[in-house]
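Worksheet: the structure to be examined is printed underneath.
Complex shown without one protein chain; remaining protein chains in place.
A and B label the chains in the order they appear, each numbered from 1.
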């Protein structure tokens, strides 16, 4: 069987045959074919089974509106389900299978579902599967999933790569049919930056499928010549295979370009690119989609849209059948008949619902006016049609011309509502459409060629003028208007047989009747009750028909019944395309500290902190559990000296004559009188009085401070400070700039930190007298390298933080470790850091958690009421300062062998775990190698008055309930003698 | 959305961070007798207009300007964009 239905002609390349596989059969087509046209050429029209009833289905359309011909394309991980054969460009080696059937396609074991159709009407989900509830997950859902549905995913990771991009233009033209090309011509000559995008791989739209003349030459030739001219313009970008998916605010459009879908291999290049297009103006020239008529058994393979039958004949050189008949309610059916005859396709009959004189005659063709198709036969392929006048006509392809629906989709993306035009029986765009968008051609209801081109030409001229372009006074391309008249005819009334409205979702006129009977009249209800217009085609061929049938049943005109509007995307998009490059390790940027490479060499285990990677601990050979490493790091630091990379802390450079006053406003505690050369701990509140962030700020000069923030809040604190600077303190002379990435900073902590530091600083006296606790200074180290030294301690040890320009960070950690060998200097990670801060009672995000105040944290006295600062006023609200508020405490298990658990709630001994009895909760816990048991921090009601009391730490989720003792949060060196030493 | 930055021209809204009502510029006097009540109003009470709304946006991936944008909440039409600092200064002058 070799392309038995192939005709001569068509825009296919007969020099480039393509071999492809469908359901295991090896077949031939040509470059320029779609999978659908190649299948039809090979006499194959049974391509799938319907969603609900598993009815045999064939190719219905020749475009992206296709409801039936969905296939699984490619194999294994590359398999893509629900691919529309009608827009799948044929390539050598293409592999496809049909979907939604069990067993072979021509003998689907699930086809018995069709016999159950009386029970599977609209709303059957809601009625049938309501109860018992336990049956839902175990019984109903698996059955529904197995029997209904579309294609199957491979379950493997998508091996393809995707990209995104940004394009800018003065004018975006959506659609490269006659109207789009006419618009592009005008805009190109005017010098505007133009993008013209079309979902098809062959541009020209209907001009490639129909027989017309433009400017005295065949229309398809005019299209290719116009494209060739446009390509010469540097200001025109032509994007074939590019579907404009959505219209967003302010002239932004999204578009998907299929880069390699028409090739067997993508060779490591992105398969698809998702564009964000910024346009000053847009012209929608998206054409129109033909619709069907609902008549009994109208879903058989071989029953197709009439325009599609013509398209297969003229564009692809394929006869969709050997004996084609036409069923129409308008003049385009006759035009199509003429085109088919011209193309050498045999027509058997033309059936027109209108009782008018025949618009044309064809020899050997039966013509029936005022007649309807009332039934069809042929299970896997159409065999005959029965007419309302009793005639039975043998035919293997029925071309249905039910009228045209302008592709108004993108005009609705900002809730624009199309309006009804009776003369063409269709919805057309109204004035309510996205700002900057004009609609031309068939999309605007200009269904005839001459009118479409003329409106595109004129509209484009006006649009260009509105954005300042001079247009030349040119004539629009000349084309005549074909005859067009329609008498709406939607469905053949029949009680016996089902007449399909939505082929993809198996919605029939009976379902719409049921929906109407049960009170679901509104379009939105109709859709949800019957599933009309859902799934991959989004009702492109069925929405208007469904609405019209509903209107008839309600006895109301269509505009009063409702309007369907559309959301993005215009056609389905692979999730991979929306994700673009953002997958796996490229999901978000990775920030690394200057010691990263060195830490990797030490086998450090890294943890994500925001986008940062930080060393969590440094396992040594022989250590099998993270606790071993962490305990060792803590003990070594407390005993001698430990080094921790603290580069990730946010650093903000603050300068200006009002810098001190500004900080005094930002921080809750006083900052005006911090001496130069000193560091002060600062607490930031939100305006509602809740703590926001904390850190240390060093005064390097009279007008120069350097602030540190927590790692997590660096960006947010900077943002808030800019807000305060520009919006609340606009008359202050203060300047901010982030220097987080400019400095590598290491904490050097432990009794030997001073001795280690002394080995690398240049001429800096580190004695307590000259450089005491909370001192800071700009110094040099290692013979002249600029550095900043801060004597601050998060661990509670004698400690320093040393910062050098980032470029020296790697070298500095290596130098510190080398020089520290004699002290057994130990690198420590964020876990040891956390253990030591819990031992010391320093708070972090666990405690500053967005619900706690300075008073809760034991720092109530720091919030100055003698100055204006953010949050100071509302921190004094009664609800935040009453006697019952929780206070930060330290906690220890009564039985030292118990491990504490964060998240546990506190109760009095013997009291029931109820909300009323809740005393507070555990925020942070750690095993303290220093004390030899588990310790914790937490909040307890009036906890500051209860040191020494025993309470319960109750953890209902993990089933733990242990007695704990309340202690001071400052468990390690409560007097601070060590850090001051 | 596109925001027409007064100094930089049209920029994609994704460069910006949205904060909310521009009345946040009118911070109450902390020394007023009813300061707590005033701050409460300032912080929590918002108009929610269906129509023109003045709101704060921050050009975080740009020049770090805080802007006051007048946006129609029904249509997203942006009718004016001002530097918040200029507005704040005018406020303090009046």
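The criterion applied here is as follows: a contact is a pair of C-beta atoms (placed from the backbone, for glycine too) under 8 Å apart; a residue touches a chain by one contact, two chains touch by 3 or more.
By our rule, contacts and distances are computed from a predicted model.
Engineer: Given the options "Circadian clock protein KaiB", "Sarcosine oxidase subunit gamma", "Xanthine dehydrogenase family protein subunit M" or "ABC transporter permease", say which is the protein name UniProt records for the missing chain.
Structural biologist: Answer from the UniProt record of the missing subunit chain: "Sarcosine oxidase subunit gamma".
Engineer: Counting contacts across the entire complex, name the shown chains the missing chain touches.
Structural biologist: A, B
Engineer: For the chain that's not shown, point to the residue among A:493, A:737 or A:894 touching it.
Structural biologist: Of the candidates A:493, A:737 or A:894, A:737 is in touch with the missing chain.
Engineer: Going by the contact rule already stated, which one of A:123, A:240, A:559 or A:656 would touch the omitted chain in the full complex?
Structural biologist: Touches the omitted chain: A:656.
Engineer: For a quick check of understanding: of A:11, A:164 or A:322, which residue touches the chain that isn't displayed?
Structural biologist: Here the residue in touch with the unshown chain is A:164.
Engineer: Residues on chain A that touch the omitted chain in the whole complex?
Structural biologist: Spelled out for chain A, the touching residues are 161, 163-168, 193, 268-270, 273, 276, 278, 581, 586, 588-594, 611-612, 647, 653, 655-658, 703, 731-735, 737-743, 759-760, 762, 781-783, 785, 804-812, 815, 818-819.
Engineer: For chain B, enumerate the residues touching the unshown chain of the complex.
Structural biologist: 7-8, 11-12, 14-15, 60-65, 83, 85
Note that only the chains that are shown with their structure count from here on.
Engineer: Mind checking the centre-to-centre distance between chain A and chain B? Centres are C-alpha means, answer in whole Å.
Structural biologist: Computed value for the inter-centroid distance: 28 Å.
Engineer: Show me the residue ranges of chain A that touch chain B in the complex, using the header's touch definition.
Structural biologist: Result: residues 248-252, 276, 278, 435, 687-688, 715, 719, 722-723, 726-728, 730-731, 868, 872-874, 876-877 of chain A touch chain B.
Engineer: Once bound in the complex, which stretches of chain B touch chain A?
Structural biologist: Listed in rising order, the residues of chain B that touch chain A are 1-2, 10, 12, 17, 19, 24-25, 27-28, 30-31, 35-36, 39-40, 42-43, 56, 58, 60, 64-66, 75-78, 83-85, 88-89, 92.
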